[in-house]
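The next block holds one structure in the form of structure tokens; read it before the comments.
Of the protein chains in this complex, all but one are displayed in their positions.
Going in written order, the chains are labelled A and B, and every chain counts its residues from 1.
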């Protein structure tokens, strides 16, 4: 209020004008405030006339568009800079400041060098206090920067390892899917719920066996990636029904009849070789083995069903896993179903010798027969015509309309079952083997004449044939009259002789042997006949079956009498299968010394006739076989003059 | 004195050359970033950075050179300040300093670093103060050993791999070696 002298306070209004620049002497230059018109212009520029309602003339529109474009360009220009440079923004700013510092340094140094505005003046300085060990500083700063770099690298590595793991997971999935695709190319699969089931039975091929034959496909993808993946790793696994595990085969063998039936039904098996293509995936091997087991089961069940149902003279015995029947008396055919699971206790090798007994041919034939049966059910002859008719063979449907009687229906249904077919085949195989054995034993036992057997390559399951030749060594071209064609059937052997005779032999071994022996003895006599032709001797008499002399137990003896060209000598031969050969020679009377003198003959010319017979000691004759000896004899009895 | 002056001049010349190179590479890098960012590849960016780091290294070497006198003992003294344009100066500073006046000098001659840099330096000093000298010694040794191991591994890789291997294999092997080493170092 009152007090000393009043202080003058000057009040200045805040500066309303913007400072444009400050002069070197401190004077300020003010921006002139905008006048009314300039203000209006500035405001008007801000209005966007293109958005106005009502009439717009094109000129203003064009102008506004130009403005709008300019604005956009500016925005674009600024826009262009910011977001696209965004990742480099910080880098750029740092570089900019670094550049500024460098420029400054450069400028200072050049100015100093120029020496007009600045110089360097040496000044002594106190030694600075050792602030800190600069090394520690360096260490710390280096650590910081390394840590920063390491963080980035670690983040990147983490991302990489995550993507690699994902890739592997995907690969495993893809592996499973590609493996599933391969599986699908071989087996029928279908999806039930979330399970994948497959069918390994023969039902779609025509089998009527009631086994379901279903297997399940399992994913096997949860393995530990860090551990080493095993060699045989497969992302897919199959689970087969428990009764089809392991491997099986049907063993067919022919043995001498076992004296007792005490140990029937025993499982005697040897491990069959698993025949699978190398490189086949393990599920393929597993499924194929299971399918084989199923097929063997079907074969055996069909065989045992027939064994029980069909009536035969000697009933078939079905015990556990074996079917025993008697094709021939004294002989036993056993068919057994051998199923070996993959247990450990099976590892020891069982009897080796049973391997030789096994007839692979018959096992193969069984498989073939059952497959034919399958095909039969699917054949087009079973399909109904017209379409609404039931399935079944066409001929049976004709039975009604055509009024077949019982015999005709029986003939329609008459077809052999699996067991009968196999027994027939087994009989044939056995007969053939025995025939071959007989011929071979004869051939090895008897050297003169020789017996040759030519077996034909192409045979039937029920019939084979062999051509048997009986010849003498060295005289094959001359003495080839005994040629036999043997047709070996199921129970009989039919022999067709070269001269057209047909003889039926039974399955007895002895019959064939006897027959061949008798043929051999006949051959010798035939050989003499042929030889006589060649040597010029005359055949006086010839008989295949002599009614004279001792009775042979096998066949009949045959005999021949031949006379020399001049008629002086004659040879008489009698050959029997059992009694061997007997050769007699007739000399002219003039050469016989011990002839009783008689008054009957007046003339000397009667002395030229042949006289009594003298037996030849055949075993002392020279010559390696009968015909050779005969030839020598004939030659000896033919005078040279 | 003559000799010392001569030496001083020579060293300043060398410094000027180095700084000029550094400046130019910085400028070209910035240009590349600003204009060719679409076609930019990591290797070229890394090359530029490597170039800068190399040039800083040579600058350090020049400063450490025996022939360089102790620059600590020299002081910059401005002699004249004039508000007139000087074309000579303009030419020498490539158009950045038209006038050597009282506006330019305080800016150009300041020794105080930027605020961020000052901040970082303070942080580093406090960190460094926390470490005891013997521990620091151990850390030196381990760091040196680690770095030498790493260098050896890298050089071995380079020798054993095919031509141009190092650059191409930068992705796989080196990455994991680096990461392993860096992990170890950062745990120090």
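Following the convention adopted for this analysis, a residue touches a chain if its C-beta (ideal position, glycine included) is under 8 Å from a C-beta of that chain, and two chains touch if they have at least 3 such contacts.
In this text, contacts and distances are computed from a predicted model.
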Ask   = The hidden chain: which UniProt name fits, "Mediator of RNA polymerase II transcription subunit 18", "Translation initiation factor eIF2B subunit gamma", "Cytoplasmic tRNA 2-thiolation protein 1" or "Geranylgeranyl transferase type-1 subunit beta"?
value = "Mediator of RNA polymerase II transcription subunit 18"
Note = Within the entire complex, the undisplayed chain is in contact with A
Note = Touch assignment to the omitted chain, from A:402, A:415, A:477 or A:617, lands on A:402
Remark   = Out of A:45, A:90 or A:380, only one touches the absent chain, namely A:380
Request  = Based on the whole complex, identify which of A:92, A:116 or A:203 touches the chain you can't see.
outcome  = A:203
Message = Considering the complete complex, identify which of A:389, A:551 or A:636 is in touch with the unshown chain.
response = A:389
Message = Please output the residues of subunit A touching the missing chain, sorted low to high.
response = 190, 203-206, 378-380, 383-391, 394, 397-398, 400-402
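Operating definition for what follows: only the chains that are shown with their structure count from here on.
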Query = Using the average of all C-alpha atoms in each chain as its centre, how far is it in Å between subunit A and subunit B?
reply = 73
Inquiry  = For a test of understanding, state which residues of subunit B touch subunit A in their complex under the given definition.
reply    = 8-9, 12-13, 15-16, 19-20, 22-23, 26-27, 29-30, 33-34, 37-38, 72-81, 83, 88-89, 92-93, 96-97, 100, 107-109, 114, 124-125, 127-129, 131, 133, 136, 139-140, 143, 175-176, 178-179, 182-183, 185-186, 188
Subunit B-facing residues of subunit A, complex = 24, 84-85, 88, 91-92, 95-99, 102-114, 116-125, 131-133, 135-137, 139-144, 146-147, 149-150, 153-154, 156-157
